[in-house]
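Take a look at the following structure, please.
As you look at this complex, bear in mind that one protein chain is not there, while each of the others sits in place.
As written, the chains take the letters A and B, and residue 1 is the first residue of each chain.
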Amino acid sequence: MTNNALELKNLNGGIGIFSLHDINFSIEKGTIMGFIGRNGSGKTTLIKTMLNMIPKTRGDVLFDGTSMYGNEEIVKAKIGVVFDSLIYPLNLKPTKIKKMISPFYKTFDDKRFEELMKRFDLDPSKKLSAYSKGMQMKFGVVMAICHNPELIILDEPTAGLDPIARADVMDLFLELMQKEERSILFSTHITSDLEKIADYITMIDEGKIVFSKGKDEMLDMYLFAHIDREAMTDVIKSDLIGIKKTTFGYEGLCTKNLKLQNLLGVKTARPTIEDIMLYMGAKK
Amino acid sequence: MNILISALSQTPIYEQIQTQIKEMVLGGKLKSQEQLPSIRLMAKDLKVGIITVKRAYEELEKEGLVINLQGRGCFVADIDRNKIKTIHIDMLRERLLEIKEFADASDISTVEMLKVINEIYGGSENDK
Partner (left out) sequence: MLKKLITYQKLLLNSIPPIDIISQTPSKTLLYVFAFFMMVFMDMFIFFGNTMSTNSILPIALPIISIWMINRLLYGEHRLFETVPVSRKYTILNIFLLSVVIIIIVYLLYMFSMTVLLGIPLGIAYLVNPQSFSKSPPESAFTQIINTTKGDLLMLCVLVIILFTGVAITFIRSKKLKLSSFAGFTVISYGLLVFLKLNMPISPSSDKVEFLESFSIMPKANTILLCVSFATVIICIASVFMGYRLYVGKSNASKYY
């Protein structure tokens, strides 16, 4: 029995400019992994490759120890996916879509479906095209979790939602996490969502993994520093990761360094996930 | 449990949880052998990550304030005041090291440092 809900080993794949190189990371069972990276960094490509919707050229993807390749039937039954745009045909009603999809999942819970539709205030008698974007997204979430998946993969699920709807959906995820072995992979731009709830953060840039670490570990390891122009030296520059010039000096990330922190003209603060993403992904 | 987390604070979230629970224990709001909420429940309530809560509980255990019983939960420990004193003194030592770094970088001598400390402590005595 493995401890990992998801494990990517040396995964290579993708097409053309959207290619992935030697992707290695894993998600511990019962945790939430935040997945960050800018547009075009390979987030969606990786998710689709994981699900074998884009073929891989090398490597393996293991869900709870079972390889995806050759075991689609078993593996996909335990995964729920929500994409950033709706994958269901817009000209159908929710109940019809449910009837079309649920027979393939042994664990599909019809009652849960009704409960969730009600909870999110979704009218099952209206066609999907009559739903607002936020409601369509919520429906996508409903469909993804009604079969009780052990791993939930979310590709920018909250991007089109207003803050209230977003909080609603996040609440649901936290509830879902009450079940011991459930895990969530959460790919998003909105790093503030991850500040509190993520257990681990993985960052991808240009198809490669930049890091995959515990969130607290990352935030403890680095400092966000602001250095006055006069105080800047080459020594400091070499310590900084991802430097940006500002009106008054320079900004960047640095590893925790007591000496640096106490220099005159240097101000440090605990970084946010957004800072990490901005400065670690910046071109050197 | 009345815990307030600020995502934008400079203090790591696990530390915020840890500090607030510690206050409750030392202040008597949480009695000895009382059970803390499960990690998952706490995580959901505070809308934070599970590992964050786990870390908070682990740090509290290190400080000797709680006991983590595998499979049963987290319970407030019988507080050994001496042990806690030792731990707190260690924490103080760490902070003082940071202050020392600052003093060294700002070229403040040991004598000047002690003068300031005396002022702070002397001042509070005068206020009594």
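We adopt the following convention: a residue touches a chain if its C-beta (ideal position, glycine included) is under 8 Å from a C-beta of that chain, and two chains touch if they have at least 3 such contacts.
The structure presented is a predicted model; accordingly, all values stated were derived computationally and were not measured.
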Which displayed chains make contact with the chain that has been left out? A
Which chain A residues would touch the chain omitted from the figure, given the whole complex? 15, 51-53, 55-58, 69, 72-77, 81, 83, 85-89, 91-92, 99-101, 103-105
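One rule holds for everything that comes next: only the chains that are shown with their structure count from here on.
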Find the geometric centre of each of chain A and chain B from their Cα atoms only, then give the gap between the two centres in Å, rounded to an integer. 32
Given the complex, residues on chain A that touch chain B span 30-32, 170-171, 174-175, 177-178, 192, 195-200, 214-216, 219-220, 258-259, 261-264, 269-270, 272
Sort out for me which residues of chain B touch chain A in the complex. 5, 7-8, 10-14, 40-41, 43-44, 46-52, 55, 97-98, 101-102, 104-106
